[in-house]
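Only one protein chain is missing; all other protein chains are in place.
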Amino acid sequence: MTPGDQHVDGNAIGGLLEEILVAEPTTAERICQSCHTRHPIGAHRGFRAAGVVLRCPSCGDLAVRVAELPGRLMVEFSGRWIFPQAD
Amino acid sequence: MLTVRPETPHASNLVVDVPDWPGHLAGQHVDLRLTAEDGYQAERSYSIASAPEDGGHLALTVERLDDGEVSTYLTDEVRPGDTFELRGPIGGYFTWQAADGGPLVLLGGGSGLVPLAAMLRHRANAGAEVDTRLLVSARHWEDVLYRDELDAMASGGVDVRYTLTGSTPPGWDGWSRRVDADMLRELGPEPARRPRVFVCGPTPFVEHVANLLVAAGHEPQRVKTERFGPTGG
Partner (left out) sequence: MARVSRGFHGRRRTDVDPSRLPPGQYVVEDFPVLSAGPTPQTPLDEWSFTIKGAVDTERTWSWEEFLALPSETFTVDIHCVTKWSKLGTTWTGVSVDELLADVETGAEYVSAYSDGGYTTNLPLEDVTDGQASVAYEFGGEPLEPEHGGPARLLVPHLYFWKSAKWLRGLTLLDRDEPGFWETLGYHNRGDPWKEQRYWSD
């Protein structure tokens, strides 16, 4: 560790990550990486194929890809996600 | 599983008892999973028809699709005492609480009425006097869900309108065409009053109605939609 390197273990950020990962997803909002519009996740468009795909309602670009694998989920999130914080 | 009761010729009401139910909001749904003895599984989403005030005695209304392997099981085969796996409540987006206020506009196509019924039941339980207007689109009069209850709500201050796109009974004085701009204008209220609008039904119905609403000047972010996918069986 060089002087000025201020990192902590990811483990130390666990509390904040937990807050995100247990949040109600459909009222969260997302800013699209392609068209930069902002929509609630509940207003995105969902598709079911081999896995599940969520797309931007404005431009159709990917918001989430999910594969339901045996005993685990593989997920790719795209764009910026905004979660309201509980009071 | 507590009771199964026919609601219309093509739909049944199921009441399921969910232990440790965390509570739900009007408009939310559950995922229901069935497992056959050989491990084959099928999962479907069903809107919750009962009000939050009814707690863990969840009412689901299942439309019977002739080739639907899950809906035919739930309407024909299932009986009190049966158990199945259920995930939920799901979806805080398509919800309404009395505290959110109104005016409230609910537009349901076919069994898209189910989550809207939960909102209306919640409104009644909460004693809310929110300006509320409901448009039910169905093919035939006998397909309309919760008719007696909607009649009672109509005398309790909800403006209930129907449009029948298939056949109409003798003496019918409701609408008998696909939802259009004139119908929505007459239903009201005007977009300037910034109503909260909920549209639920098959995908083509929802697309059509949501486009009409936005074209009429409703703010897109106040028009919330819930579409039934192509595999509703």
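We just call them A and B in the order they show up, numbering each chain from 1.
By definition in this document, a contact is a pair of C-beta atoms (placed from the backbone, for glycine too) under 8 Å apart; a residue touches a chain by one contact, two chains touch by 3 or more.
If you're wondering where the values come from, they're calculated on a predicted model, not measured in any experiment.
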*Which one, B:Asp17, B:Asp82 or B:Asp159, makes contact with the chain that was left out?*
B:Asp82
*asked:* Take the complete complex as the reference. Which residues in subunit B touch the chain that isn't displayed?
replied: 33-37, 39-42, 67, 69, 73, 77-78, 82-85, 230-231
_Touching residues (missing chain, whole complex) on subunit A_ = 45, 47-51, 53, 55, 60, 65-67, 69-70, 74, 76
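As a convention for this text, only the chains that are shown with their structure count from here on.
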*Of all residues in subunit A, those that touch subunit B in their complex*: 24, 26-27, 40-43, 46, 48
*State the interface residues of subunit B toward subunit A in the complex, per the touch definition above.*
90-94, 221, 224-225, 229, 231
